[in-house]
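Note that one protein chain is taken out, while the other chains of the complex remain in position.
For chain A:
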């Protein structure tokens, strides 16, 4: 468990020789055993990052190490659920699970896979093409969990699920993480969806890492402050500031103790994320692997 689950170094991906960069200069380190939320607006590069980690795409520059090795070698130990939940439409649910068992000899956990599918009250003889979006998600998750991954990469896993199924499957995932020490990385553009279950955050905007680290550390590193207008916020790093009348409210990264006459409050995760997304020019807070601050939080 000493190897980080994912360690990216100046990772970049560009589609086509002259295409725009989907992801650029991306460095972070995700310790094993975490449940990590990858958050960002649509088109931010979340899917690209997950596909790079799953070894489905080759990096244009930089590198990413997964479970202490390269993504291709780590693939047998990694579970991946694509955004579109691709499955073979002509197979039945039961056949799909049998295929998972056949393609992952020595690793397959039929019990877990069966339980995930059974939770959805799915007829095993039904063909994949006749399933609803949520039911497909369930089968795709069953396939990914059935191979007993050490790292589970989930791209927008909950998008198609009703609240009940979402709650239930989140429980299955958390049980997996707690019971087997599985590292789970899941992307979403809905922060509220992940806030309760995740302990690590990767915020991606415009193809770059904006925030990376333990959620508690990130929240502790920021403060919401209210001060009289025209107050100089230096030397504290300002993420976002707004003046209404004679009142200045801002989200800052304190560089030291804040003056006593400012009213301060802890930001919520959603505030933190939205402030960073609204202000792309705000400096990123992503501890580089060289001087990692997240290890201490373990």
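Observations on the structure shown:
In this text, a residue touches a chain if its C-beta (ideal position, glycine included) is under 8 Å from a C-beta of that chain, and two chains touch if they have at least 3 such contacts; residues count from 1.
Criterion: contacts and distances are computed from a predicted model.
The listed options are "L-lactate dehydrogenase complex protein LldE", "ABC transporter permease", "Lysine 5,6-aminomutase subunit alpha" or "Cytochrome bc1 complex Rieske iron-sulfur subunit", and the UniProt record of the chain not shown names that protein "ABC transporter permease". Looking at A:46, A:147, A:236 or A:276, the residue that reaches the missing chain in the full complex is A:147. Think of the hidden chain as still there; on chain A it touches residues 51-52, 54-60, 69-73, 75-80, 82, 84, 86-88, 90-91, 95, 97-112, 114, 140, 143-144, 147-148.
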